[in-house]
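Here you go, one structure.
In this view, the complex is presented without one of its protein chains, the others remaining in place.
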Amino acid sequence: MALKVVEEWVNACAGCEISILNMGDALIDLFPQLDFVHIPMLMDHKHYGQLGEKDVMDIPEADVGIITGAVRNEEHKHVAEEMRKKCKTIIALGSCATHGGIPAQANMFQKQDILEEIYGNSKTTTPSDIPSQNVPPWLDRVYAVDEVIKVDILVPGCPPHPVCIQDVIKDLLEGKTEWKLPERSVCDTCPTIREKKAIAGVVKRCFENLAFNPEEGPDKMRCINEQGFFCMGPVTLAGCAGRTGVPRCIAARMPCRGCFGPIRKGANPMVDMMGAMTSIGLDAKTLADRRAMLNRFIGAHNMLRPLPARPPRR
Amino acid sequence: MSDEYEPIIIGFLCNWCAYAGADLAGTSRIQYPPNIRIIRVMCSGMVHPNLVIHALTKGADGVLICGCHIGDCHYLEGNVKAQSRAEAIYLMLEDFGLEPERFRLEWISASEAGKFAQVVTEMTETLKALGPSPYSTRA
Partner (left out) sequence: MGKTITLQPVTRIEGHARIVIQLDDAGNVADTKMHVQSLRGFEKFCIGRPLEEMPRIATRICGLCCWAHHLAASKACDAIFEVEIPETARKLRRLMQNLAYIADKIWSFFYLAAPDFIMGPHAHYSKRNIFGILEQEPDIAKKAAHMRYICHMMIEHSVGRAIHPVAAVPGGFSKPMMEEERKELLSGAKELLEFCKLSLEYAKKNVFTKYEDLIKNLGTINTGFLGMVNDDGTLDFYDGKLRLMKPDGSNHEFGYQEYADHIAQHIEPWTYQRFPYAKKWGGFSINLENPVSIYRTNTLARINVCEKMATPLAQAELEEFRSKFGRPAQYTLLYHYARLIEMLQCAEQAVELLEDPKITGTDIRVKVEPKAGHAVGCVEDPRGTLIHDYEVDANGMITNVDIITGTTHNNAGINMSIKQAAITLIKNGQYDEGILNKIEMAIRAYDPCLSCATM
C-alpha cells in the first residue's frame, strides 16, 4: 500500500525540497509507493478549499507529514499544528526545521528591531510602517518545529543528504516510525590528516585558500582547524558525506560550518567547540563573531537570543 | 523582610574538599549570607559549563564552583579540568551578555571554612551591586 504523504515548507528556502529531488532516479522509483496528497511546491491542493470556500484550514490526512523550515510566524505555526492533527508521523526535514537553521540567526535580535530595519532602513525605500494587513504576524522568535508540535523524526542538514531522506522513506515504507543518524562527528567522516596540533594559535579568517595540493585528494590535506582556520567538524553531526563520501565542504576545500547541527541532543557546540579548539592550541577568543559562528544553524531552542538590554558592566 | 534585592547563587561544591569546608563553616557557626544554594558534586571537574550557563539563564544570579586545591583533587586532575573550562565559561558569559562577576571558581580545602564564608560574602556583595541576572524572571 502506498504511503500517503503531506509536505509543507514554512520558514524555508526550498533547498530541502531540491535535496529530496536529488535522490534522482531512486526517487522516481519510489514515486509509485508514495501518494502525495498535499504538497504546495508540486501540487495545487489548497488550504481553504479549491475555490477558496472554506473557513478553516484543511490539510488532508496522511501517514507522513514532512515539514521543512522553521516556525517564524503564526501561519507557520498553524500549518504545523494542522499537520500534527492530520499526520501519523511528522518529519522535521532540514536544519531549519530541526534547529532553526540560518534564518534563526534572527534570534540574536529583537523582532521589532528586525522589522524596523527591513521596512525602515533600506537604501531604496522611504521608511514605512511594517506591513500588517492580511499578512501573518511574526512570533517573538524563530522556533524549531519540535518546539511547537511533537516531532517523530528529525532529519538535520542544510540541506539533508538525499541518502538520509531515502533511508527515512524506506524505513517508513517498512513500517518503522523512528530514524536517527548515528552519533558521529563530521571529523569522524573526514579524511584529512590530523597531527593534534594547530600550526598557529590565532584563528585565521577565510581570506585565502587552504593549503592543499589539488592533484591530491583531501586525504592528503592537513585538517582545516590544524591549518588555523575555523572548522566546525569536531562538534557537528556527520551525515553530509552520504554513505561513503567526503564531508561536502571539505570536498570543496572549505571548512565545515556546522550545518547538520550538534552531534547529540542537548549538546552545546559553543562549549564543546571551545574545548576542541583548546585541545589543539587554537585560541577560541580570537574567533571572529564567535557567538553567531558557533550557532550558525542552531539558533532555535534558545541557543541564540537577543543580548540583555542592560549592557554588562566591566 | 527587607525589600532589598537578594541574589541567588548556585554553588557546585566538590564532595571531598569544598563541601567539607562548607560543612565546617556551618558546624563552626561561621556567619555567611544565606543567598547560596549548595549542590554537592563528586568533583569540580564534573560541572559542565552548560550547567553554569543553564543556571544563569534560568534564574540564578551567580554561580560558584568550588573544588580542592590544585594537586589535591580526589580524582587527580578534575580541578585542572574545571580550571581550563573556566576560560570557556567566561567567553560564553560574554556571548550571553552576562557580567563575568556572575561566575567564580575557587579552591577550598576541607579546613578552609573561613575562606568559604568569605567567598560567599564577597560574591553576594558583588551580585547585589550588579543587580539581578538579565535573564532573571523574578520581579
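Each chain carries a letter (A and B) given by its place in the written order, and its residues are counted from 1.
The working rule: a contact is a pair of C-beta atoms (placed from the backbone, for glycine too) under 8 Å apart; a residue touches a chain by one contact, two chains touch by 3 or more.
These figures come from a predicted structure and were not determined experimentally.
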Answer for the absent chain's shown contacts is A
Quick one: which of A:Thr125, A:Thr177 or A:Asn302 touches the chain that's been left out?
A:Thr125
Residue among A:Ile67, A:Ile90, A:Ala144 or A:Cys158 that touches the chain left out of view
A:Cys158
Omitted-chain footprint on chain A covers residues 9-19, 21-22, 24-25, 27-28, 31, 36, 40-48, 50-52, 72-73, 75-76, 101-103, 105-106, 108-109, 113-115, 117-119, 121-126, 128-129, 131-136, 138, 158-159, 205-210, 212, 214-215, 246, 248-254, 257, 259, 288-289, 292-293, 296
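In the analysis below, only the chains that are shown with their structure count from here on.
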Which residues, counting only chain A, touch chain B once they are in their complex?
268, 270-271, 274-275, 278, 284-285, 290-291, 294, 302, 307-314
Using the touch rule from the top, collect the residues of chain B that touch chain A in their complex.
48-50, 53, 57, 84-85, 87-88, 91-92, 94-100, 130-131, 134-135
